[in-house]
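Since the structure comes first, as structure tokens, the remarks are kept for the end.
Note that this complex is displayed minus one protein chain, with the remaining chains in position.
Per-chain numbering from 1; labels A and B assigned in written order.
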Amino acid sequence: MAKISFILNEEKRSVEVEPNQTLLDVLRDKLGVKSPKCGCDRGDCGACAVLLNGRSVRSCLILAVEVEGQEVRTLEGISQPKLTQLQENFVAMNSFQCGFCTPGVIITATELLEKNPHPDLAEIQEALSGNLCRCTGYKPIFEAILKTAKRGRS
Amino acid sequence: MAITHEFKYFRPTNLAEIIELLHKYGDKAKLLAGGTDLTVNIKENIEQPEAVIDIKAVPELSILDNGKDGLFIGANVTFTDLLEAKAIQKDYLLLWEAARSVASVGIRNRATLIGNICSAVPSLDSAPALLCYDAVVHLQNYKGKREVPISEWFLGPRKTARKADELVLGVSLLKPRGKHTGCYLKLGRYNGEDLAQAGLALLASASDDYKAAWCAVGPVPKRSSKIEDLLHGKSITPELIRKAKALVADEISPITDLRASREYRLHLCEIMLERGLQVCQMRLQGKKIDTRNILGG
Partner (left out) sequence: MSEYKFVGKPEIRIDGREKVSGAAVYVDDLDFGPNLLYAEIVGSTQAHALIKKIDVRAALKVEGVVKVFTGKDFPYQFGLYVQDRYIFAQDRVRFVGEQVAAVIGRTPQAAKRGAQLVKVEYEPLPAVFNQMEALAEKSVLLHPQMGEYSHVPWFYPQPGTNIAHWRKTRKGDLEKGFQEADLILEDEYHVPRYAHCALETHVAIGKYDLSGRLTVWSSSQSPHTQRNLFAEALGPLGLTHKDIRVITPHVGGGFGGKAGVTMEIIPAALATKLPGYAVKLRWTREQEFINTYQRLGVVAKIKVGVKKDGTITALDHKLYWDAGAYVEYGANVVNAVGLSAIGPYRIPNVSIDSVCVYTNLPPGGPYRGFGYSEMLFGLESHMTRIAKKLGMDEVQFRLKNAIREGDTTAYGVPMNPNGLIECIEKAAKAIDWNKKIVSKDPRKVIGKGFSLFWKAPAMPPNASSSAFLKFNEDGSINLIISGMDIGQGYQTVMAQIAAEILSVPPSKIRVETPDTDRNPYEWQTVASHITWGSGNAVKKAALDAKEQILSLVERVFCLPKDQLYLEDEAVKCTSRKNFCLPLKDFVVNGIMQLDGTYKGGPINGRGMFLPEFSSANCDPETSQGGHPNVHYTVGAGALLLEIDQETGKMRVLKAAEAIDAGQAINPDLIKGQIVGGLMQGLATVLYEDMRYDDKGKLLNPNFTDYKIPTALDVPDEIIPIIVEVPQPDGPFGARGIGEHTMLPAAPMIANAIEDALNIRLKEMPLTAEKVALAVVHKSKSKPKNKDK
């Protein structure tokens, strides 16, 4: 067991982990962070996406020990103190169905909008291509992101 | 999900520590950069290392140096780093297109180019471009440094020239001289992320010098010397393309597997060569072409 410390959703957290525990499992089972989901365990589906130092990553492919001293942000952090404009648009436009892929999608979309505040449809599709959604057919998700992107235009 | 295999984890902060650990553990150690390949293999018990050496905390390995004469890509440089670095798209278009074709953002943010060439899966996207640029792999172990040209790097599926106690420091590429362009075409089963069922990199200079390299259509990625010789010194015409296509079957040895049949691969490789050469021609004329949907779909 090793003790690791890192910033989780702007709070300093410490936890005992084994080298062979993934970040996804440690977040869910030891730190009470349930929004990242396990969809495939191989990095193919994006349901486990979290932001590591501002970049979206597959937490199922990261060993918890690797994030020592780093910054991790999950949907729980993004949703506080209140839902972002992106999230409000998802609600308003029914851009989800079963909701299982939604945390990963919002993580990826958040990263996209932070890097590129006004993406076009092609850029949105490219950015989201690693988040599998079986329910929506993606179009309502594009619309919510486009709406968020347009709003920011000065 | 649970990883049953137990291992020691090290996180050295300088190069000497890595070299020492490699000397100690040899083939019982695995180097960890992005982990997008290694972590899956440990989960599925394909790899069972005694020691995992995380190299991300060593600053020398994170160098991405786009210099006047050439490019150096350190072991920790991710595909996203390549895509975001200024001037890579302009100076090394071929490499840039290959980087863009890898998986998706979430993977590219972690996966490293060096990790890709060390995995040496036959479908790896970075290899054809590196072969066209005549890249050189830089290694180091406790005995010292050495270099291996990329053409001698891939020895077989998942086999490279790296010795068990060696660390790959990075690859270097010389900047091609004069006006030139290139493209990387990738055959997948659909528009979404996929492992290449065939990959073709082309480097074309305005002075009619060509380099062509394939991946996923043989046990190792390799250059196409017959096609290069045919094209050398000539400008692209439909007749030349037809002749080049006729050489494809001799240059590659695709198999039938889960992802595609041999027959389809052979057929598509001819199409890819044709369209790739046409793209190079148009790009040399200054036209802007997006190669992502060049095969349709």
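Everything that follows uses one rule, which is that a residue touches a chain if its C-beta (ideal position, glycine included) is under 8 Å from a C-beta of that chain, and two chains touch if they have at least 3 such contacts.
What you are looking at is a predicted structure, and each value in this text was computed from that prediction instead of being measured.
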item	value
Interface with the undisplayed chain - residues on subunit B	1-4, 104, 189-195, 258-261, 263-264, 267-268, 271, 295-297
Touch residues of subunit A, complete complex, unshown partner	20, 28, 32, 34-35, 37-42, 44-45, 47, 74-76, 79, 83, 87, 90-92, 94, 96-103, 106, 124-126, 128-142
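In the analysis below, only the chains that are shown with their structure count from here on.
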item	value
Distance between the centres, which are taken as Cα means, of subunit B and subunit A, whole angstrom	28
Contact footprint of subunit B on subunit A as seen in their complex	2, 18-22, 25, 38, 41-43, 46, 49, 52, 55-58, 60-63, 65-66, 68, 108, 111, 126-127, 129-131
Residues of subunit B that touch subunit A when the two form their complex	1-9, 11, 32, 35-36, 39-40, 42-43, 52, 54, 56, 80, 103-107, 109-110, 192-193
